[in-house]
Each structure stands twice: as C-alpha cells, then as structure tokens.
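Only one protein chain is missing; all other protein chains are in place.
Moving on to subunit A:
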C-alpha cells in the first residue's frame, strides 16, 4: 500500500494523523532496535517483520474490506473472550494491543492515576484517536476480571460500543453455571450484531480454526525446550502478540512453517544464543505490542527467554476446546470447560497457576523465573509473592519485577536483571 493510500484510510477512520504518525515513528524505531538488530534470526521471522510493518496498513485494509463485505469486527482485551463464538458468527476478532504509553493524560480524565498502564493505554489510544483497530471495531468486549478493567469499562463504554461479559472469581459449580450463561449471552450479542445465527456446524468449524492456531503455538512453545534455545524470547513473544490480530488461518500456516524451520535448526544443534546461556521463564501480566521493554532488557543481559507464562503466551494457548461434541449445547459446555481452566490471577484461589509455572520451568529447562507485574496491578502483585514462595519450595531461582511502560527505570531494571543472571551463570 502506498503512503497516500494509508493516510487516506486512516483519515476515513478519523485518526489524529499527526499523533498517529508520531506513534508509528516510535514503534518503527523501537522495532528496529529490539527486533531487527538481533543476530541469527530465523528466516520465518520475515513474516513477523512484514506483519508488524503493516500492522496499521494491510491488516487494517483487510479489516476495512471485511467490513465492506458486511463482516463485523470485534475487539477484545482478555483471553476470556471466546474467539470460537466470534468466528462462528462470521465476525473477525482482534485483540486490542494497549502496550504503549499514549494519551495518558487524556486517559487519566476517565480513570484514576493509580490504574495500570495497560488500562490507561487502551483508553488513551481511544481518546487520542491513534489506534485504527479500536476505530475499526463494531463491538468491543470487556470482562469483569480485575477491578481496574471492570470499572474502566464503565467509562470506556461511553466512547465505544461495548458488551461486558461477567467472568466469575471462583471455580465452583455455581461459577461454571454463571460463565456458561455468559457464553450464551455473548452468543446472543454476536447474533444480534451480525444478524447471523450461530449454528453447531459454524461453531464446530470455528473451534477447529482456533484450536489449530493454539496447536501451532503449542508446537512452538514445546520446541523452545531445545538447547541451545532455537528462537529468541522476543520473537516468540511477537508471535504470540501477532496471534491476537492476524488472520487465524494465515497465522497458523505461517507459524507451522516457522516451526518446521526451527525443527531443522534443532537437528543441526543451532540456536540463537550460545549453549549454556542462562534460560529464563517469564511469568506474569500480559505484554501487549509494543511492550518489549523487559524481554529486551533480559535478552541484552546475557540470558535467553524460553517461555512466557502470560496471557500473551501459555495462558492463552495451553488448552484446546474439545471438538467432539455434536450439538450446540454440548459445544457450549465444552467451551465453558476450556475457558474455566484459565489460571488468571483474578481468580481465588488460583493455585493451579503455581503448579503450571513450576511445570513450565521444568519442561523448558529454565534456570530461573522472572515475574513481571505491571505497576498498580493488584492481582499479579499478590501472586508475585506466592509465586516467589512456590519457586523457593521448588528450588527455582526467582526474581520479581514490577514496572510500567515508562523508560525511566530501564537502567535500574537492567542492573537487577543482570545481577540475577550473574547468579545463574
């Protein structure tokens, strides 16, 4: 697409062109420093580079074309929104990024200052009119997970068309009943939006598509157990980030190709970091595009990241939905089962997360775990302590970091991460 065509499209979406240009410039610079400067990258990373270079270009054009053909676009912020249903209704689902500091001052007119940067970011993006995804959405789905998001959606809902799903806080039978009912309510909202009834056939088809995407991501995750690490943590994170907004069928094909290349690499004993490089598992809050600060600091401190225990990572891909049920009711039950397994810190208790982290560290042969908490995120701040105790008990070295999207603490963080890596070497 030409620059002029891009700009014309952004104008039609009523973006603030100047502010948007500034955002793209920062994103481009960041990407160059953090991604393109990497050595020994996989050939398949060209797909990642291309998707990211066209993140506000071709993919938005595709969304506009889909809209012109009568499709609806649904935006989400949380892995609790069942993509199976969205696709079954013939709509397109995109995860809204919220990984950059933008429009913070505007956002602070709607939410308190001590709100996490992820929330401030999605509100800031909307109020500053710089996100073409947000502007393309016909519906944005929120969920009652943490208090920060729950309350923010009330204010956000005055600016965008919203549907808020209730996500329970516990996992007792009555909570499943509640979530099951919420799935039906979401299904109805989608049917109303698209004018299309969700049939068993459509849902079965959509489930296959979403599961195939998960399996490709699971395959990638498992390959990272190899030594030396065959892909950088940054690239793997990017794959997971892109999984939220690229076309699922194309994405799945491309990631399987990438995995083929990785397998070939592993057979040759090649990797992105020399053997004996300390291997780290990153656990905690989701890292949305372009929140690459901590992975970059870690991987420029002599370590390599081998897994992401996060919603942009294992929490989103660990479980597939059962494809065997033949009728709609049973399919909804299967969806309910699948989504109620998510080990989000918003649940109480959430002990399965501790087991999952220890299992990931073991399977991926991690030398240590770094917990990432976003400043002002209470659920994960609590769990950072619990994870610390669990790692102590498991004898796994552990570092807990709390930070935000700002760069002021980069020097200090680097010292902490480097000192941690020094203790592992």
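Throughout what follows, a contact is a pair of C-beta atoms (placed from the backbone, for glycine too) under 8 Å apart; a residue touches a chain by one contact, two chains touch by 3 or more; residues count from 1.
Keep this in mind: contacts and distances are computed from a predicted model.
Note on the omitted subunit: UniProt lists it as "3-hydroxyacyl-ACP dehydratase", one of the names in "Cytochrome c oxidase assembly protein CtaG", "Succinate dehydrogenase", "Phosphate ABC transporter ATP-binding protein" or "3-hydroxyacyl-ACP dehydratase".
Residue A:419 is the one among A:264, A:330 or A:419 that touches the chain missing from this view.
In the complete complex, the residue from A:138, A:191 or A:409 that touches the missing chain is A:409.
Residues 402, 408-409, 411-412, 415-416, 418-419, 422-423 are the ones on subunit A that touch the missing chain.
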